[in-house]
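In this view, the complex is presented without one of its protein chains, the others remaining in place.
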């Protein structure tokens, strides 16, 4: 069985016999397909040292040269997309069209990194005082790190290191130990694109590796995406250790269905937003809040019907709409939350608890599930399910719907379906959520805007990727300059030494 | 004796008989002149509640209207400048020209807040996808707070709340309890300018008040300026409690004197930078690093001579160059550090330990002090003295000088004196300090750039005032919008209800 | 009778006996109230010379100091608002609330000029190549000029010279000779605010003066607002003479009334947009395009009713809604165009051709007029009427309405009334007009955005006021800098001359 190791100084580290390892599953079959070495302290420190050593030359490389490597990287990612998507499918379970979509989003972040010469421009003022000038530079931080989740194994690393690196930093990536292969593939392509060794290093590992990254004083910043409890731990620990940090956590994304919404369009949009990638997305739309029973009834009817066509299955068949969830444990957790909703009085309208996937009986599958009459007291409402489950809450007014959203601890994404300009504007202005859709159920900002939730969905001042990430991965230096007369200009100094 | 209380909802709170109080000194006389009430938990919570109540209406006030109040505020500050400077002088000790200078810097931050309509513009993209638009808004955080130091009692609050407020937040200010009067005066002027009650509240207090601000969940952000140990405590505590924070701490600012520097100019510049405001500035230039003995000797000679003309005395006489330090304890600490330098082998060239200030024999004065042959092992080099003391370190090369600066734990400000373009450029690029001067010994960025040190001089991602402060006091919301066809445009719907 | 002269070097020029003059009317009474001296070539050249002389010192004044004068200017404008509005009313005829509104818009442009330190920041790049830096500066042009129309005698000059001046240029203003007094008043206030003499000069005159400004090589740029034929002449002549130019011309602004519009709101909005300032605004809403007869009938009915309450009269009574037009000739032209519409088959629903204004029988009044069944072939549709006349065109579809707007030679402003997000978005994207309102009939951009029409409503690349005006009044300089090693940094040069 293959063992996946680390990438330090552009070399795959040799396997050591005394390392701890963890299994990597194929979620569609439920079988272990590989194992991954879990980095010990020494290995992580070796990666940090490699990044530290590469830093001085890299920070002095002109931004345009750094960006040139990103241009080439983008080419290579496109050329190798199928191969990467295959790796994602095998270890994560998502269907190829979904893996390709994920990768495309990541590539768009590489494109944004290509803009570095523009993005790194500082502000210059002539004459802040008489013959005194002042300007700002956005300088690199040094060695920085990213810790990324299982659910977008190819994309989330690309949210982070292209921008970090193009800003002049060097990087240590710790991807999810459940599906590290695609991240390693992608990192190798960046080296193929011309990245000097040591600028990007990848270590696999678990909490032991993470804690080294959080404690080592050479690491200047941490970007994290994962669940809220871990995000909070990462953020607090990193800050206590003098590091800059942004830590993105969980979500519970609601869509309000207004009485005037185009219901066919809404249902069509919600299908993908709720069940795509088995709901294992921090932007998954998991709660539909219908305003008025008329809207709710129509939604339930049309949605149940539309869900009949959904296919759950293995990533190898691209006709499937979505695949398994990540582990046996997670499958059981999702099913348990559906059970709890039912026990709490909600109505399971479409039941995905026992999906039949011929030939993949041991896979970690959950079928698309629709639950009506959910209320805010239920555990299934309060927690993030992270599975293919859409819950419907019925309310009497838009005001009530908005209050519910604002009261939830998470504030990642949300959406309203309406045709009315005023309702949309009121909603987007007043909702306490960082990413808002108007008739767009999955309002993931494009790569040239920034991604970030509010409340307990994000810890930190600055959002991920896009303009905010430039500021996150640089520190401001402000220079004030005055040249006192030296006589050279006034020509008093002709006998100046040649 | 007058007791200074709080300003909540634009009302001075009544004095309560059971409150704790602290004395306010006149540092020039060494006498207690007033006392200040120290807020208990209930008082701080009352201020927070006032801010919380004022928030919804204030965030909905158009930015231009909010800015209009800042325009008026600027007028009033200019009209009341003498009165404010007098209050600063009485409680802090700084001479009127210095107090006026401080206030002017604060006013310039108010001017920058006037630009809010420009500064708050978000980014808009038509067609992120077909007929899909996306834009960002920078929305207010809610109730935010500022905790400010004794050394710039009028200015530092103005670094914070004008921008916070003009961005739509409401504010609780806790100024230094040693000299709160000017901050209260200034806050009253903002209300006179038209600020609705509750938008800005001022509470006086000590650690008890600070801890309430750090723990209350209604407070969303903390901006702090003070010493590094407190800054670190504030930063860690605020973050742990889910708040955004920027905390500015101590400094040890070096000037490199190159052999080609215009020495008369350098000495002239250093005089004010080292001794102005008794050196109680986080940007005070306290170490001169002379490259080569020739430069060092010339510096010592010219500086000693120039220092003879310096006058230390009470704020009431504007002929004085600088005044007392803030407390008896601090005076003793400064003298103690001079003693230690001498004991460690440095040479006290000009000795200010026993200044004679006729008529103010009990004042907390320290005279301007020049110390030669200081080395990096000395405690007086390692610690921030925060007094009118300039230490000279001799080195053999610019490289050695820069290494020394980069090795120091602080990285607030620094400067190089040279006429050489290449030396200046190399210095500004490679020095690990946030604010850099080229022949400018006090490179405090103008109000429309941002202020911030590196290393242990600032905890947080974003600098104070200027462009960074806009981002600090707002959170990004990103909206993605698509309007599905409703038939209205295509004119299918003529019989639409009137 | 008072004769108004010029303001050069902050002095009112003495009246010369051989100058040409023109009468100034009070449009409400129809009587001549003053006369104005018309500048000959020598006078205009004197003004240019004054500006030329003031330029070197002014361009070197730090932007923040220049902005400080604008802050003070704003204060003085607010303090003198009544007096200025009175002057506007007397010479233009508009009612005080309208004159105050005009002035307020002008003041907001002064506020924007206060932001100059932010707006003038250039872009700075470290390391465009190894140790090579590059930055842009936006430098002043030199002497620039503005030529402004009668209809906003106080506001339009403030669109131009505050920004021009704060960018470091010096200025010659030629206001309309029909109502020059308010512009002179305002110019005097700017000097009271601290402007050095010669930086702003005002000459009154007609084509003779304009042609001097267009031909003198010392004048670097021309900003013009007026009618399209003159705008085109100004633009072509200025360009031929090597000057930068922006020239804003006429308009024909349409509102589309969709079947789903809130008709009461639309009528309420249109009242002010069509008849305010007697329709003498380049943003006046003069054509309502009703989609479907149902909408048209409702519009006509509600509008006719609402118009009954409108009061036309002298500026001295602030109960009046609007005043006279500017001259007898213009009154006759407006009435003639109403006649022509009637003759061409349109229906004059509310007829303002013979208004009765007791006590002001000789004033140049036209009453509010509503015309139905207007078609695109009519002269009254094709020409800009610039009077209190609202014409209604009936169409069958939004598409037809948009085609009509896109086919018109002007493209200044336009508006749609609808509640439908998709219709609004399609309209704003595809309409060939520079300023678009969604349920906002007078979509004049706020001062911190920019003002400009498309097609034959504006000649030039850059719009007026706001961000574009910064670029218009500056030229870009790009500096690329490299410092070859001189040995100073490497310390080889210790014996450098002291």
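Just a few scattered comments:
In this document, chain identifiers A, B and C correspond to the written order of the chains, with residue numbering beginning at 1 in each.
Methods note: a residue touches a chain if its C-beta (ideal position, glycine included) is under 8 Å from a C-beta of that chain, and two chains touch if they have at least 3 such contacts.
All figures in this text were calculated on a predicted structure; none of them were measured in a lab.
Counting contacts over the entire complex, the absent chain touches A, B, C.
Contact with the omitted chain, checked across C:294, C:406 or C:428, is made by C:428. Contact with the omitted chain, checked across C:26, C:96, C:391 or C:450, is made by C:450. For the options C:244, C:281, C:394 or C:408, the residue in contact with the chain missing from this view is C:244.
Set against the missing chain, the residues C:71, C:410 or C:472 yield one that touches it, C:472.
Set against the missing chain, the residues C:76, C:306, C:349 or C:440 yield one that touches it, C:440. Across the interface with the omitted chain, chain B contributes residues 60-64, 117, 120-130, 135-137, 418-422, 424, 438. Although one chain is not shown, part of chain C still touches it, namely residues 123, 125, 128, 132, 134, 136-137, 235-236, 239-240, 242, 244, 262, 265, 419, 424, 428, 433-440, 443-446, 448-452, 454, 456, 459-463, 467-468, 471-472, 475-484, 486, 488. Although one chain is not displayed, its contacts with chain A can still be listed: residues 64, 67, 71, 74-75, 108, 111-112, 114-115, 117-119, 121, 126, 131, 133, 258-260, 263, 291-292, 294, 298, 396-399, 418, 420-426, 429, 446-448, 481, 483-486, 488-491, 493-494, 496, 498.
As a convention for this text, only the chains that are shown with their structure count from here on.
Averaging C-alpha coordinates per chain places the centre of chain A 36 Å away from that of chain B.
Rounded to whole angstrom units, the spacing between the C-alpha centres of chain B and chain C is 42. Centre-to-centre separation between chain A and chain C, using Cα means, comes to 48 Å.
The residues of chain C that reach two or more other chains are 64, 117, 121, 126, 418, 420-422, 424, listed in rising order.
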